[in-house]
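Below: one structure, written as structure tokens.
Just one protein chain is left out here, and the rest sit where they should.
For reference, chains read A and B in written order, and residue numbers begin at 1 within each chain.
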Amino acid sequence: MSPRRTETGGRIDRLRTIRFTFDGAPYTGHAGDTLASALLANGVTLFGRSFKYHRPRGVLSAGVEEPNALVTVLRGEVREPNIPATMVEIYDGLVAVSQNRTPSLAWDIGAINQLGGKILSAGFYYKTFMGPVIGPLKGTRFWMFCEHFIRRAAGLGKAGTAPDPERYERMNAFCDVLVVGSGPAGLMAAKAAADQGARVILADLEAHFGGSANWSGETIDGMPAADWAQRMVGQLGGNDNVRLLPRTTVWGYYDGNTLAALERVTDHKEVAAKGEPRQRYWAIRAGSVVLATGSFERPLVFPGNDRPGVMLAHAAERYANEYGVLPGQRIALFTNNDSAYRSAVALKKAGAAVVAIIDVRSDISNEMRRMASEAEAELLAGHAVVATEGGKALTGLKVQRFDAMSGSLSGDERSIHADSLLMSGGWSPTIHLASQAGAKAEWDPARQAFLPPKPTQRWIGAGAFTGSFSTAEAIAEGRAAGLQAAGGAASSAPLPIVEAVPGDPDPAPVFEIKAKGKSFVDFQHDVTAEDVRLAHREGFVSVEHLKRYTTLGMATDQGKNSNVPGLAIMAEALGKPIPEVGTTRFRPPYTAVSIGSLAAERFGDLKPERLTPMHDWHIANGARMYSAGLWYRPMIYGLAGETVEQAYVRESKATRESAGIVDVSTLGKIAVQGPDAAAFLDRVYTNMFSTLAVGKARYGLMLREDGLAFDDGTTWRLGEQEFLMTTTTANAGKVMQHLEYFLDVIWPELKVTVTSVTDEWAGAAIGGPKARVILAACVTGTAVDNATLPFMGIVHGRIAGVPVMICRLSFSGEMAFEVYSGAGYGTRVWEALIEAGKPFGLVTYGLEALGTMRIEKGHVTGAEIDGRTTARDLHLDWMLSKKKPFIGSAMMDREGLIASDRLQLVGVVALDNRPLNGGGHIVEELDEANPHDSLGHITACCYSPALGKYIALALVKGGKARHGTRAFVSDPLRNRFGPIEIVSNHFYDPDGSRMHG
Amino acid sequence: MAEYSAFSLLKNALTGNKDWKPAWRKPDPKASYDVIVIGGGGHGLSTAYYLAKEHGITNVAVLEKGWLGSGNVGRNTTAVRSNYLLPQNTRFYEHSMKLWENLSHDLNYNVMFSQRGCLNLAHTPAQLDDYARRGNAMRHLGVDAELMSVDQIKRLVPALDVSGSARFPVLGGLMQRRAGSARHDAVAWGYARGADRRGVDIIENCEVTGFLRDGGRIIGVSTTRGEIRAKKVALAVAGSTGRVMQLAGISHMPIESHVLQAFVSESLKPIIDTILTFGMGHFYISQSDKGGLVYGGDLDGYNSYAQRGSLPIVDEVMSEMLALFPGLARVRMLRSWGGLCDMTMDGSPIITTGPLPGMYLNCGWCYGGFKATPASGWCFAYTIAKDEPHEFNAPFTLDRFYRGLIIDDKGQGATPRLH
Partner (left out) sequence: MLITCPYCGPRDVIEFTYQGDGNRERPQPASQDLDAWNAYVYDRLNPAGDHNEIWQHSGGCRAHLRVVRNTITHEILSTAFARGGHKSTENRAEGRS
């Protein structure tokens, strides 16, 4: 066993040896160790390198606030960077590597930055790297050249590119009382609330409940505090109304008393159990919250305070008492308050030599003097540490006489030999969650700390979180908070009895020892006390300016260590009290949260897939699919060796020559029903629907309130009070919400219901000269001749025994029919139609052919109704009824919407017989080198088999007046330039004789 | 005040950095000014800077209610681009881009504008055509744009999932190489220092509490630091426009204030070298020089002045991030914050004289205000100095909505949360 591992004590299991590697070297630890405790036990002192100067760093803390000892954990190819070694529970086979060093942690080339010294002061970037004003490096060039190297040097860990194979899970939880933190206060609160019958969730970010009870060495109810805590946890665990969430960090306090938490389910396991996610993201809606989140010990700022071997005092106490590890053999402590004395005694008891307690205060209480004696430590009251010694491990320190009032040093420097220096700069309540759900934090000049703000949501504080640092207070406040949160009456029953070392909770207001050398405030970002003073000199004095100018508090620990010392140094420079410098409002997350956990089930499954009833048939029959919004739709049904163009040309040609069939199930379908349905549609559509006969359909256009075109489609009158509205695929949801809004908010008196039935109907459109005979061959129960089924007529019949609704309408410009059946029978009807069509040369066609035929006809779709065009722009003004008002009618004639130079729909024919591209622009004058003066753009294009030309639809300035004129396509992005003719958008069969038959 | 340079850094280092002077003075407000600019954010400061530099108007005060740059200039995702669809927007933002390209020299302050490009990913053929339309529109206005193939994209961003098996496979993208990102705070500080050096008074912790009037004319403001008179009072208060206009007695504006969240990951070694946007949702990401991934998505979607976001958007943004970068599931989100966006009814800004005599209005930046900072101030300064708009901001009137002269780049109509 390593000399740093104590013989007894702590909750590690000395009988279970765990093997792991750090930077490739094999190590062993025990079950219950963190990576930090195990490496410390192995005598490792160097854990990481700082961000800017690449200074060697040890481990500062024992918890989430760790700024220095960040590692990357590897699981095969999958990397998890920037994890504090203090939060990694070791398991057999753990592979961890250090970060931000080249080539190795011990020899890091980046350390050369330390030579930059005073030049690399706060904000130096802003003052240089601008480069010459003229010449090849003008503009941003020189900066970008420098930046290239800066980016490489910056950054901590390396992210992986291999997809994470693990699963993340999201849980929604509801409780009466959520208790955050499981120290004595949290345990008491949870117990008190649970005893009231409340549904309680108790969450703690550590692996083991108990908080400070696990390492304080105190006695509660006659037993070691750690045992008392375990007994409490046992009692809580036996209650059905209590859920215990260890390893669960509550990181966000959102509106409506909703809290977000991250549970690390399997990160500590070599192998996850079957079905376990890696992490679980909890969204907890809590009736009330008890915040018992404890406090953080603050570092002191003095020269050399970042040397490996300098550690927070309570962290050392934790390592000794919880993990059976001593941070060193010869330990010195440096403090401004009483709490470090208990740490000294604990380390002495654990077997270390405590060589000195250096206290900035000259007036030390008798109790503390007694404890110093108990620790067999020399007490240097009225002294301060002015330097540390050693390279990658501490070898000693220097102290001088110190006057806490004036901050001045005097007398000779004295050297003390030590391999570990523990510091305590007082304690800051962990008010992060409270700050997210509260007003401004309040400065307490006695505690020298920000205390929790006034709540803006339903939470109650307890314990060290409120600035009550003794366990007895924590227990009393915890119970009271738990009772209050659960709505119970205050209790006068006796509280558990705490035996603890007394101590003054108030530190001396000393944050920094000003002596020669670099004194670090923000360890990870290498922000020194001098940097803070430089920010002051340059006027960056408000807390936010300080933070942003120096990057103080912006590192992965988010200022948990540096916030208050930084403010204190600025306040001194300004000659103002600390609260006048301000405090940063804390925002989510409390600690960094994996992005995988936040995506949870949507990781690898972003959006649902919408498939039509005939989807499988399309796939089985060679359709090439592409996605349209959430839908998948056939693009072409390609034959072997065909290009896309060859396929759609074949499909549309065959349709125009004999017949083609296309799946139109994705069209939005809305049932509009009720006595006022027709009146409602008259208001919704620009054209009239109340005059539509039952059994007929009509093409309709909707405008938005502002008078621009919104959506189009056919609506079928199935009964006096019943319509089936169809919308474009893309706008189905929007149109539905539009209708619902008007019915519910604007015209609640209309007796109409609207129901989305998109998924209830399968639709197939069959068109072409042979379409009618194909239908006649398979439809029973109705005739489909011109008399029975005229243009825009609707009939009901059966195909393959399935009831169908057939409407004769056309998008392709051919004699065409839309056949609707129940979605579950879609494929059966489809197959029956295909079968019936075989003798007539029926082809299936995809969206490309559909698009080709609609371009030939000059119909508009979403590319033209793009939210910026009017009915007039699209030559749909014939649909604007003058007999009635409709949505958008009052707004559609405003000056900007009727201007003659607006983009208007035209047809375009390529005169060079080469393909056009969607998004190509139209110009009067071709200038390939410097394209300019765009007249508009192509919205859709194809090779038209009907015309034997490459054609397009386009939106062109004053387009209507340009019919018959020549222009050019200018498409510099795809280097396509050439002459075109602007024509009417109605290329093919403009009088509609084909579809009217 | 001393010029910043490598030489000044070295010289000051030798004297222990003791001789640096404040980047801008902290004067008390005078009784009157030629121009008062309300709002010490990026736009207010750049307005003051260009008033002084371009128009010689230096008797100017910038009033900031909190600390300088505490609005959106200090809480955005730092993208600078001019890749708009509609010519009014493209011309304006391209003017901004040109100012950006020389901004560090102009201000003698390194704003770290790095032209590492902005790539809009396309996931359907229709979207690729849409991007081509936009890219070609830019090219016809002399702005750089190009389409990138999947192979080119793969080489540029190796961590991106361009496999065809993705839910929304990448089919290509629209790249503007001159786009990039800058250090947002430095922009505020650089303009502040530049304006200050030209004599502008920058007054922090000075909140406007009302307007002084002479009949219908605005002749000054009352503030928490007393009354200040001015010949011209200019508003550049972005998300607070509604609140400040209320003080002037104007209760309704074509604006809603919304909250937009942004996120930063822990610092990582370089992995994304450009600005990237996702086409099948709303997500954008870049990586800062410090190594943090800076990213965001949709507005929370309801009126808010709270500068705090809601969880559903957090989840949505992270999901979209992993759809593009499935390797980043174990990277951790370090910080989140919310900014107030003054969303207009067409997604485009307002820079205009009026609406009251003596008043000038700059607002409606939606969530594109950062990149506009130089041109916004430049155009606003012109408008204030000449009492008429420059051709670059002439379309951005307040009355364009009523007149139907809307500039709707996204085609969403009068639903601000969708712009």
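Keep this in mind: a contact is a pair of C-beta atoms (placed from the backbone, for glycine too) under 8 Å apart; a residue touches a chain by one contact, two chains touch by 3 or more.
Since this is a predicted model, take the numbers as computed values, not measurements.
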Residue among A:491, A:737 or A:780 that touches the chain left out of view: A:737
Residue, one of A:255, A:367 or A:444, that touches the chain absent here: A:255
Touching the absent chain when the full complex is considered, from B:98, B:213 or B:417: B:417
Listed residues B:210, B:270 or B:301, member touching the removed chain: B:301
Contact partner of the left-out chain, one of A:639, A:746, A:899 or A:926: A:746
Where the missing chain touches subunit B, by residue: 240, 242-243, 246, 251-257, 301-306, 308, 310, 312, 345, 401-402, 414-417
Residues from subunit A at the interface with the omitted partner, ascending: 254-256, 258, 285, 456, 683, 705-706, 737, 740-741, 744-750, 885-886, 890-891, 894
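Please note the rule applied: only the chains that are shown with their structure count from here on.
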Rounded Å distance, subunit A centre to subunit B centre (Cα mean): 22
Sites on subunit A touched by subunit B in the complex: 51, 78-82, 117-119, 121, 124-130, 133, 138-140, 143-144, 147, 150-152, 154-164, 166, 168, 170, 252, 254-255, 258, 260, 283, 436, 530, 534, 537-540, 542, 544-545, 548-549, 551, 554-556, 558, 587-589, 592-596, 598-600, 602-607, 609, 626-628, 704-708, 862-863, 866-868, 891, 894-897, 917-921, 923, 930-934, 937-938, 970-974
Residue ranges of subunit B in contact with subunit A within the complex: 4-6, 8-10, 12-14, 16-18, 20-24, 26, 67-70, 74, 87, 101-102, 104-105, 108-116, 123-126, 128-137, 139-142, 145-147, 158-159, 161, 167-168, 180, 183, 185-186, 189-190, 204, 265-271, 280-281, 289-291, 308, 310-311, 314-315, 318-323, 326-337, 400, 402-406, 408, 410-414
